[in-house]
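What follows is a single structure, written as structure tokens, with notes after it.
Shown here: the complex without one of its protein chains, the others still in place.
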């Protein structure tokens, strides 16, 4: 770093790094939205796809356990 | 309202109304958290309960349709 | 509680309590939105009001410290 690199430059560099990363993150969010739009355009159900993405993130054994509990609660509450 | 009720008072009254409502809302969020803690303490599964609350908010026909689509996607992706 | 009050009834009571509280919370959120709409209708700036609500939530000394730091950072970054 050059001698002129005082605390002000350092703050600017940190802020600019964050801004670039935020920009990149926004771009990826837009890409995700585009993929869902692409899926919707060919007839897929976006809420169901989002739930599938969430399900696939879970460990299989945790997922099976949650499904079992949900079924128990659904029948206890009369949800078919 | 008294004659001194200029724009400044009016702004204060609006802000104070919002603050009271925000306070009330926070109190209810705490109550909801307490009910879940109470349920957890007697052995209920909180994530499953939250999903049940979400499910019960849906119209039965929408729920059945989503379940059907999910089952189709799960079998297409080999999720048991 | 009556003898019929098995775990299923208990689950139902817990879920219904949460649903009532969620309903109440939604009502208050709507009230907050209405107050902001009322303020907007008579010429107040909603984003500024929201920032004022946030500022008033802070302890005065914390607020003054944050303002001082912000001023320092703003001048370091050439933000007038």
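Note that the chains are named A, B and C in the order they appear, and that numbering of residues resets to 1 at the start of each chain.
Note that a residue touches a chain if its C-beta (ideal position, glycine included) is under 8 Å from a C-beta of that chain, and two chains touch if they have at least 3 such contacts.
Since the structure is predicted, the reported quantities are computational estimates derived from the model, not experimental observations.
Every shown chain that the unseen chain touches in the whole complex is listed here: A, B, C. Which of C:18, C:35 or C:49 touches the hidden chain is settled by the complete complex: it is C:49.
For subunit B, the residues in touch with the chain missing from this view are 7-8, 11-12, 15, 73, 76-77.
Subunit C residues in contact with the hidden partner, per the touch definition given at the top, are 45, 47-49, 51-52, 55-56, 60, 63-64, 66, 69-70, 73-74, 77, 79-80.
Subunit A residues in contact with the hidden partner, per the touch definition given at the top, are 10-11, 14-15, 17-19, 21-22, 24-25, 28-29, 31-32, 35-36, 38-39, 42, 44, 49, 52-53, 56.
By our rule, only the chains that are shown with their structure count from here on.
Chain centres here are Cα means. That of subunit A falls 20 Å from that of subunit B. Annotation for subunit B: residues touching 2 or more other chains are 49, 52, 56.
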